[in-house]
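Read through the structure below, which is laid out as structure tokens, and then see the notes.
Missing here: one protein chain of the complex. Every other protein chain is in place.
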Amino acid sequence: MASIQDSRDDREISLDRVGVTDLVYPVTVPDRANGTQGTIATVGLFVELAQESRGVHMSRLVEAFHASREMPLTSENLESILAKLRAAVNASAAHIEFEFTYFTERKAPVSGATSLLAIPVGIEATLDESFDMTLTVEAPVLSVCPCSMEATGGPAHSQRGHVAVSVRIDGRMWIEELVELIEDSASGPVSALLKGEDERSVIEAAYKNPVFVEDLARNVAERLDSDVRVHWYRVEAENLESVHDHNAYACVERQR
Amino acid sequence: MASIQDSRDDREISLDRVGVTDLVYPVTVPDRANGTQGTIATVGLFVELAQESRGVHMSRLVEAFHASREMPLTSENLESILAKLRAAVNASAAHIEFEFTYFTERKAPVSGATSLLAIPVGIEATLDESFDMTLTVEAPVLSVCPCSMEATGGPAHSQRGHVAVSVRIDGRMWIEELVELIEDSASGPVSALLKGEDERSVIEAAYKNPVFVEDLARNVAERLDSDVRVHWYRVEAENLESVHDHNAYACVERQR
Amino acid sequence: MASIQDSRDDREISLDRVGVTDLVYPVTVPDRANGTQGTIATVGLFVELAQESRGVHMSRLVEAFHASREMPLTSENLESILAKLRAAVNASAAHIEFEFTYFTERKAPVSGATSLLAIPVGIEATLDESFDMTLTVEAPVLSVCPCSMEATGGPAHSQRGHVAVSVRIDGRMWIEELVELIEDSASGPVSALLKGEDERSVIEAAYKNPVFVEDLARNVAERLDSDVRVHWYRVEAENLESVHDHNAYACVERQR
Partner (left out) sequence: MASIQDSRDDREISLDRVGVTDLVYPVTVPDRANGTQGTIATVGLFVELAQESRGVHMSRLVEAFHASREMPLTSENLESILAKLRAAVNASAAHIEFEFTYFTERKAPVSGATSLLAIPVGIEATLDESFDMTLTVEAPVLSVCPCSMEATGGPAHSQRGHVAVSVRIDGRMWIEELVELIEDSASGPVSALLKGEDERSVIEAAYKNPVFVEDLARNVAERLDSDVRVHWYRVEAENLESVHDHNAYACVERQR
């Protein structure tokens, strides 16, 4: 039986993206230390809809994704999954989005105590005439305010911040590389476990390296500028200001 | 025509609360400085359902609430609204919940610059044989860590925290009273607008008054213990730790 | 005293946007029926930062916005507020973002019972060499699935959906116009209060007008195409599928 989705549409309006959002699914992602890491993603599956078609058989998108769900999310595999989505509904372009938590191990600086740090990660990929992929990594950081430090001659306000870096790259980049790049750009890293001696060490180091949210964004951008793999980036730094109930924010986007 | 809701149910299971949630509506709340303040609430309207009744005519709850929506949310008016909910569907008990943002004006300590601070507030009220009401006020605060201050001999980590106080009272209490009580229990207040000289003053004062999250909770509890109007309270203090990506938390609940 | 923000930065990296996010403030917005409507917005205030400047005096952005907070958010007033932000920190460009809830009154189709419907609205505006503004209105809708209706020969699954329309316009457009345009594109409107006879009427009408999420997006786009004021739009339709735990989505963006 011909279904309604396959009937002809006369409104002459093609749709940029049609598909499913908020699909929660287990996925496997590349892990520098361990090869791969299993995690849970919120997934969006989309295709372009030609103007003459009434609708998309969305169950075919879910079916194709389900069949591919154990493939680690490398760029090669993403391109292959997108090709399957496109083929499943006979579309000219497909797009896929993932948001997941990625864990990296942390060693405390003095005690050496280990703990895990949860990193929010996003992947977006599109396949039309060519393949395009964006990786977004968000790491928590410690920031000490240079202004208040100067004003008081010592004590400053500090706060937790979050820096999200999105990149388009030639070649390969590990999630861990972006996490380290962000942490190196801040007053200091944050971690789940610091013994008393670690906390003291982290704070003393951070006070030697106070940064505005503007500095955070620029420090990250400077490092990305010097990485030949990166041909586009966007940096968003946000500090949960401890003296305000709003956040301080800085953003920079660059195309090589 | 008799509707299905009015039919008899034989399962012999009464329901504690039946009604609507996530109703977003404009409401009016008492304001110490200005008499009343208009705001927007997420509202829950509930009644008890007797075991012999199949269902509640939920539209009657919305209709009764809509008719009362301009009444300022004093305890007297809440009791009156609950009586109307109960009458609308012939129930033996009714319960109502509000969550809204309340604004208070702040003056910066040195410059005197004014700004507004958004305070999350909750009200819950129940009418069965008697009337009961709980007011919850959550204020943002600045906390400086005593431990890191002692360890380094000066520089400490600080962070934004949030303290939520819930009270059951005899008589009346302004939202502002709880905000002030919370701020007095912290290293310092936070506000939307601090000029350079204000920020310096706030930080210097905060470093003279470092508090653990445990201190925050106890300082608030101590003040509530000495307020004769309060016959029950719960205090939840939470610090957005600047050296961690998790929060520090303390809670105490007391019945007089 | 010269502050650190005013010092020179040698990294040669200008920042696209620097400012504050998550500032919660009362605002006033234009209302077709009543002239203006007071509401509460989450606000972002941003300026461009030239590469030679170390930082932005963010308190000046908050101060300038606070002084303008009672101006209704018309395009003229937004341009004026942006000019003040820019002047406050001597920047070449400023950007502002608002997200708020807007209420419209609804009359039930048969009983005529009135209730209020909460509409999420966003406004973004930029001032650099020219002024640019985007209005986003999101309305809830009822959608009945054409496919399941055909398959069963009657009973279909229905669900709540949300359609977000963003427009750039010449001239003026009321929030209500976009709400009505969205509702006319769906199987039917949703509202806070429907008596029994209203619910029957809404459902019978909706079953005569089943729509896929693709239809929803195209119906809205078709109406926007025929409005000469609109020179750019984006439509995002999302259905909270009742037979799935994910959403169905369609998006179309057009530049005239």
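By letter and in written order, the chains are A, B and C; residue numbering begins at 1 in each of them.
Heads up, the rule we're going with is that a residue touches a chain if its C-beta (ideal position, glycine included) is under 8 Å from a C-beta of that chain, and two chains touch if they have at least 3 such contacts.
Here the structure is a predicted model, which is why all the values come from computation and not from measurement.
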Statement: Where C:Leu117, C:Ala164 or C:Leu216 are the choices, the one touching the absent chain is C:Leu117
Message: Residue by residue, what part of chain C touches the chain that was omitted?
response: 117-118, 140, 142-143, 147-148, 151-152, 154-160, 188, 190-192, 194, 196, 199-200, 202-204, 206-207, 240-246
Query: Of the residues in chain B, which ones touch the absent chain?
result: 3-5, 9, 11, 13-24, 44, 46, 49, 54-56, 58, 62, 146-147, 150, 212-215, 217-218, 221-222, 225, 238, 244-253
- line: Residue list for chain A contacting the dropped chain reads 3, 23-26, 38-40, 59, 62-63, 66, 69, 101, 103, 113-116, 118, 192-196, 199
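The rule we apply is simple: only the chains that are shown with their structure count from here on.
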- request: Could you say which chain's mean Cα position falls nearest to the mean Cα position of the entire protein shown?
  value: C
Field: chain A-chain C separation of Cα centroids, rounded to whole Å
entry: 25
- prompt: In angstrom, rounded to a whole number, how far apart do the mean CA points of chain B and chain C lie?
  reply: 28
Statement: Taking each chain's centre as the mean of its CA atoms, chain A sits from chain B at a distance in Å of 34
Query: Can you list the residues of chain A that touch 2 or more other chains?
result: 147, 244-246
